[in-house]
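The complex is shown incomplete by one protein chain, all other protein chains being positioned as in the whole.
Lettered A and B in written order, each chain numbered from 1.
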Amino acid sequence: MSNSDRAEALLRGDKVDRVPLYHFLLGFCARNVGYTTVDMYNNAEKSFQAQLWTFEQYGIDGGPDYGYASYGGWEFGGEIKMPEGEWQQAPSHVNFPVNTEEDLAALAMPDVKTAGSLPLAMEFSKLQQKHGKPITVTLGGNFSVAGNICPPSTLCRWMLKKPDAAHRILQIASDHILDVVRYWSDTFGAENVIPNLWEPMAANDIISPKQFEKFALPYIKETNEKMLGMGIKHILYHICGEQNANMPLWAQIPMGDPGMVTFGHQVKLSTAIEYFGDSCIILGNVLPALIQTGTPQQVYDASRDCILEAKDAPRGFMLMPGCELPPMSPFFNVYMMKKAIEDFGYYG
Amino acid sequence: MASDEKKAEILKGLHDSVVEYEEEKTVEVANEAVAEGLDAFEAIMGGLAKGMETVGDLYVRQEYFVPELLLCADALYAGLEVLKPHLKAESHAEPRKIILGVVEGDIHDIGKNLVKVMFDAAGWQVFDLGADVKIERFAEEQKKCGAQVVGLSALMTTSMLAIPRIIKTLRDSDSTVRVLVGGAPLNPDIAASYGADGYADNAGEAVEQAMKMLQQA
Partner (left out) sequence: MGIGNDRVSMLLKGERVDMVPVFPLGIRAFAALGVGYTMGEAYSDGEKSCRAELWAQEQYGFDGFPNFAYGPFGAWEFGGEIKFPEGEFQQAPMAVRYPVISEEDVWTLRVPDDISTAGAIPIGMAHSLTAAAAGATVMTPNAGVFTTAGNLCSVQKLARWMIKKPSLAHRMLELSRDFLIGMVQLWVDTFGKDILMYNAEPSAANQVISARHFEEFVLPYSIEVHSAALRMGIKHIMTHICGDQNLNLDHWTKIPMGDPGLLTFGHEVDLHTAIEKLGESSVIMGNVEPSLIQNGHPNDLYDACRAAIKAGKGAPRGFVLMSGCGFPPKTPPYNFFTMVKAARELGKL
């Protein structure tokens, strides 16, 4: 089976020969092929090429993706900074479009054809189409987009003191996500588009399950229902960070048939399967820091443990790190994930 | 002078209004403390800061999350604003100073902001450099303000690699400065291998650690 076939086979519900390998790894690709990190975020062509090369080298399944966690600020008129220098691994905020309730009242919906990173993302998706790869568009989950339009601390304060403002900004984030997905669907056909949504800000590292229930759940649920209503078949959700207490709530959210849900190391794969195994492909969750700082043997063992724990998930399992692959990971450690698949990931 | 009973009531009022993140109530009780002639230092340490300590516990027990913490901090600051002008000269004695910042390349600043609140509550003078702080800036600012402690925060395995470099520039410019580090990917071993003087797992422990480091110095 060729690399790009495996993920698609799982989405079709077909059998695969072995556990596929999946990664978000823009910064790492830059190092692996000798580009700069900025190239990965502001040059669609180079970003796509570097990923193709790196996927070929490490036997990574699934297609190249474009996106970053701070999505939302730039698109609504804030400023972001592209990564530069030795230590930066992704774009970051310079300022936020919304800081006050007045800003919020005056906030206009962006034109998805021209706003922020979207033209680049569109260029990237056209490359995905041209190369016959799955067409993805990476956005934050509803709560994270809201927390990128205004500072996360503002969103937090509003939830407790000005719930109307919090609801308002979540509604705006939700409408925007739908606008973008609609644009992609119009361009490529809804059945060909897989939205990738990352939700770090709704982690229990930051908000309580009660707050999740009130401010994240209803918006995420409605947005996903509407995307599926448009004809989207599969949604990939990266349920980032500590989300154990949110799991019963996440389980109420439709992800498509099958959906794809990826977890950090904080959520056990067996827990993920319990909540999502019947409806979703499960992806995860080797501790990213271990891949960067552990020994090759530790990475191999951790990968093996993930494979053995989740290999037989009803709708399938894909091995991946618990979040973005740390860009500084030793190359040999990354190879060890594939080696673990070779040794333990085949289906009899 | 307020009676002991009244004093206890005011301190509890300050504590509770911080814990319940009642900003206006905190101001009200703080004004009352001033009117009753309570020692401002005592009101801050025994009322507001104690409240923040309780808040730290609630966070560790997962009863409070970041939103609650932020509002508690707002209440704390509002109370401080009322009480600080009434601090007596001797309690004004040169406060301990700390520089805080998230290292270059890293914008995860929520944790660092909570650490800052705890130092503010404990009466430290905090120089907050924000997030994505260039390596050399820590030493430059330390030279300017003479902080005894520098607190570095990193949330990513990539950005944490900047920490040993920062420590080197700090030591090169002032060999007495103490460095405290924290953030999710770090642990005591990594902190030690980077040459830091201390590590804290959460905001509550951070102040304790800093005090320890100063005593060792």
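FYI, a residue touches a chain if its C-beta (ideal position, glycine included) is under 8 Å from a C-beta of that chain, and two chains touch if they have at least 3 such contacts.
Everything numeric here is computed off the predicted structure, so don't read it as measured data.
Visitor: Mind giving the shown chains that are in contact with the missing chain?
Guide: A
Visitor: Which listed residue, A:V33, A:M82, A:L120 or A:L160, touches the chain dropped from view?
Guide: Of all options in A:V33, A:M82, A:L120 or A:L160, contact with the hidden chain holds for A:V33.
Visitor: Can you say which of A:Q57, A:Q171 or A:N244 touches the chain missing from this structure?
Guide: Of these options, the touching residue for the absent chain is A:Q57.
Visitor: Given the full complex, what residues of subunit A touch the hidden partner chain?
Guide: Touching the missing chain: residues 31-34, 50, 53-54, 56-57, 292-293, 296, 330-333, 335.
As a convention for this text, only the chains that are shown with their structure count from here on.
Visitor: I'd like to verify one number: the distance from the centre of subunit A to the centre of subunit B, where each centre is the average of its C-alpha atoms, in whole angstrom.
Guide: The computed centroid separation for subunit A versus subunit B comes out at 34 Å.
Visitor: Within the complex, which stretch of subunit A touches subunit B?
Guide: Residues of subunit A touching subunit B: 27, 70, 81, 83, 85-89, 92-93, 152-153, 156-157, 159-161, 204-208, 211, 245, 288-289, 292-293, 326-328.
Visitor: So in the complex, which bits of subunit B are touching subunit A?
Guide: For subunit B paired with subunit A, touching residues are 21, 62, 64-68, 70-71, 74, 103-107, 110, 113, 131-132, 156-159, 161-162, 185, 190.
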